[in-house]
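Yeah, one chain of the complex is gone here, protein chain that is, but the others are all in their spots.
This part shows chain A:
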Amino acid sequence: MNNDLNPALFYFLAAVMLLSALAIVYCRNLVYSALFMVVCFLSIAGLYAMISADFLAAVQIMVYAGTIVILIVLCIMITRRTTMERTNMPEKKYILRASVLAGLLFFLLAYIFVNSEVLPTTNNIIALSGDTVSGLADLLLGHYMLAFEIAAVLLLAAMIGAVVLAKGADEK
């Protein structure tokens, strides 16, 4: 686990991430967008791995690149249509307003991040005694135990809600 970022690798991953993110938005075919999403998520996982967040990288690959994308592709499959052409058309009406707002937000945040002196540097990285997984487990089952338990309730509530809405009114 080394903390120094390899600049070449970082720029490569960042470029892949940005390009695939653009491709998600600009692909006219929804299936291609979903597949580009895998690329985007994998490069984010690569970035996580570079800052020694190995558990986060694994979760990113398993949950996002694996499950979420498969879920999206399945949803496309069950909402049947004759052709996949032109299924992900850009909304022309709002494009100017949206790009101005997004650009403004980008420059403001970029300004803040570049000028900020409190971002994690080498001297305020929290040292872990063991690996990241056991460190996380200590926090989740110790200090943040209550939040962890509530998360379980949250999942149950979400599941009950989803089942009710998915069963719908038709079935007996």
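Convention: contacts are C-beta pairs under 8 Å (C-beta built on N, C-alpha and C of every residue); 3 or more make two chains touch, one makes a residue touch a chain; residues count from 1.
Heads up, the rule we're going with is that contacts and distances are computed from a predicted model.
According to UniProt, the chain absent from the figure is "NADH-quinone oxidoreductase subunit N", selected among "NADH-quinone oxidoreductase subunit N", "Protocatechuate 3,4-dioxygenase subunit beta", "Acyl-CoA dehydrogenase" or "Molybdopterin cofactor-binding domain-containing protein".
If you put the hidden chain back, the residue from A:Leu22, A:Cys75, A:Val133 or A:Ala151 that touches it is A:Ala151. On the side of chain A, the interface with the absent chain consists of residues 108-109, 111-113, 115-120, 124, 126, 143-147, 150-151, 153-154, 156-158, 160-162, 164-165, 167-169, using the contact rule stated above.
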